[in-house]
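In what follows, a structure is listed as C-alpha cells, so that the remarks can point back to it.
Only one protein chain is missing from this complex, and each of the others stays in its spot.
Let's turn to chain A:
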Amino acid sequence: MIPAELYLLLSAALFCIGLFGILTRRNALVFLMSVELMLNAANINFVAFSLQHGNLTGQVFALFGMALAAAEVAIGIGIILVLYRNFSDVDVTKATTMRW
C-alpha cells in the first residue's frame, strides 16, 4: 500500500496551488476554480485516510464535500453574473465602491 504520508503531501501540494491561485489571480472565475482545487485537496485526504483507517466515514464526507462544492459554484456563478452586469468585468479588483 502507498504510505499515507504521500497522500498528505499530494493534498497539501494541491491545497497550496489553490491558495496560490486565489492570492494571485484577479479573474473571479479562475478564483472559483482555485477554491475547487482546495476543496478537492480535502477530498483526497478523506478518501485516502478512509482506506487507511478502514472505515467509510471519510468517503461519505468526500461525497458531501463534492455536493457542497457544486452548490457553492452555483451561487458563485450567480454572484459573478451580477458582478459582470454591474461592473462590466469579472475582475475582482474592479469592484471598489466601498473603502475601509
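The rule is simple: a contact is a pair of C-beta atoms (placed from the backbone, for glycine too) under 8 Å apart; a residue touches a chain by one contact, two chains touch by 3 or more; residues count from 1.
Heads up, the rule we're going with is that contacts and distances are computed from a predicted model.
Student: Unshown chain, UniProt name, "succinate dehydrogenase", "Pyruvate/ketoisovalerate oxidoreductases common subunit gamma", "Aspartyl/glutamyl-tRNA(Asn/Gln) amidotransferase subunit B" or "NADH-quinone oxidoreductase subunit N"?
Tutor: "NADH-quinone oxidoreductase subunit N"
Student: Kindly note down the residues of chain A that lie in touch with the hidden chain.
Tutor: Within chain A, the residues touching the omitted chain are 4, 8, 11, 15, 18, 22, 28, 31-32, 35, 38-39, 41-43, 45-46, 48-49, 52-55, 57-58, 60-61, 64-65, 68, 71-72, 75-76, 78-80, 82-83, 85-87, 92, 95-98, 100.
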